[in-house]
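Excluded from the complex is one protein chain; the other protein chains are retained at their positions.
Entry: subunit A
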Amino acid sequence: MLLTITTTHQPATDLGYLLGKNPERTQSFELPFGEGHVYYPEATTERCTAALLLDVDPIGLVRRAQGADGFALSQYTNDRPYVSSSFLSVAIGRVFGQALSGRSRDRAELCETAIPLEARLAVLPIRGGEAFVRALFEPLGYELEIERHQLDADFPQWGDSPYCTITLRATLRLQDLLRHLTVLVPVLDDNKHYWVGSDEVDKLLARGEGWLAAHPQREAIAQRYLRHQRSLTREALARLTDDDEPEPIAKEDEHHRQEEALERKLTLNDQRLQAVLSALRRHGVRRVVDVGCGEGRLLRELVRDRTFERIVGMDVSPTSLERASARLRIDELSERRRARIELIQGSLTYRDKRLAGFDAACAVEVIEHIDATRLAAFEHVLFEAAGPACVIVTTPNVEYNVRFETLPAGKLRHRDHRFEWTRAEFEDWANGVAQRHGYEVVFEPIGPVDPEVGAPTQMGVFTR
């Protein structure tokens, strides 16, 4: 909301020439999201401070955002008017454009001179924490002062907010300070207010000239600066979540990453897929449906093997199906190859006639995402109504969790897991299913077998 720039370079009031703004006058500028005001809280020859105050129109923000989907601005109760964000970058470009490009009508030489500068931002949201702020600014030679703000005085148990007031000090050219800010403020905020198009790449390269290439955090900077939009489907889903709750689906990726990170050392996912594939081949399966296919990892393996003549991936999440479609490049396949594979939206707790006519169904790491009381419906849908000759089910072996060093005791591997079973529990359930529906079941461990707690994943192969 507020950026102040102070210099003690003598005469300090030359700052007015560098910025092209007269210290004796308060000036206002029209901006796409409201107004910008420039004034000088201090203007002596020893020390001069210029302030750029963003006067964001909170109602206008929301009104304009309507139609542009998937956007933080669609909320009226919003921190955008009060924080330093990509709005500030835009304002610097418009109001201090001349200084940003390193020009000055009256002090051309001073433009090229490194002078002692202090910039203060109130307030700056820091996504990534204090360490990340330091990692961004310190390599550029800044000395930092970070004042964290408590989230709420009435609720001290909530801890610190992501906001801080930050002071940066360095001796450098004003142009460089402004360039750093226009790039790094949105990076810290990680929440751009506009659509990120290809021209943003050019802008990043121009403003990063001379410093970004050598910056140790350049990858993180580029990634965040060129932030991607969420898909429109996800937006529809977001509307469905409780007003009272943050959207759980958006966090999904994060939870998946956590589970993957946990299991990574074992390349467990690959082993799981290979185990499923070899079971399918062993049973001469040609038509296979992957229920709960997610983003299509198993499907990708299946497509590579010509023995599978018909491959269907089913998932309940349209977002996952979109990603699976992209991963498999479905739109680019030739007609003949396209006919082999199909993605459908469906749910494992609803009987579905589209599941009939397959040699095998795979439910890889799926059942643990279903509430225990709804497993009976799952069982009916898969083993009774669809009833293929072969069903493959994999699920975590909870006994193995003690071998994951980073996993706190008693915690499950993924936040969406409704349960994780011991080997005995899984085998109990699977034997019951087999008996009720006329299947035989054999069990196979997946991943390294620990003599005490078994393998990290367990697989049941049902046949009849």
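Following the convention adopted for this analysis, a residue touches a chain if its C-beta (ideal position, glycine included) is under 8 Å from a C-beta of that chain, and two chains touch if they have at least 3 such contacts; residues count from 1.
By definition in this document, contacts and distances are computed from a predicted model.
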{"item": "UniProt protein name of the chain not shown, from \"Hydrogenase\", \"Cytochrome-c oxidase\", \"Protein serine-threonine phosphatase\" or \"ABC transporter substrate-binding protein\"", "value": "\"Protein serine-threonine phosphatase\""}
{"item": "Which of A:145, A:305 or A:371 contacts the chain that the document leaves out", "value": "A:371"}
{"item": "Sole residue of A:42, A:130 or A:425 that reaches the chain not shown, by the stated touch rule", "value": "A:42"}
{"item": "Of A:12, A:31 or A:122, the one touching the omitted chain in the full complex", "value": "A:122"}
{"item": "Residue ranges of subunit A at the interface with the undisplayed chain", "value": "1-2, 4, 23-26, 37, 39-43, 49, 51, 53, 58-60, 62-63, 74-79, 81-83, 122-123, 125, 149-152, 154-155, 157-158, 161-163, 165, 236-237, 239-246, 248, 316-318, 345-354, 369, 371-374, 376-377, 380-381, 384-385, 416, 436, 438"}
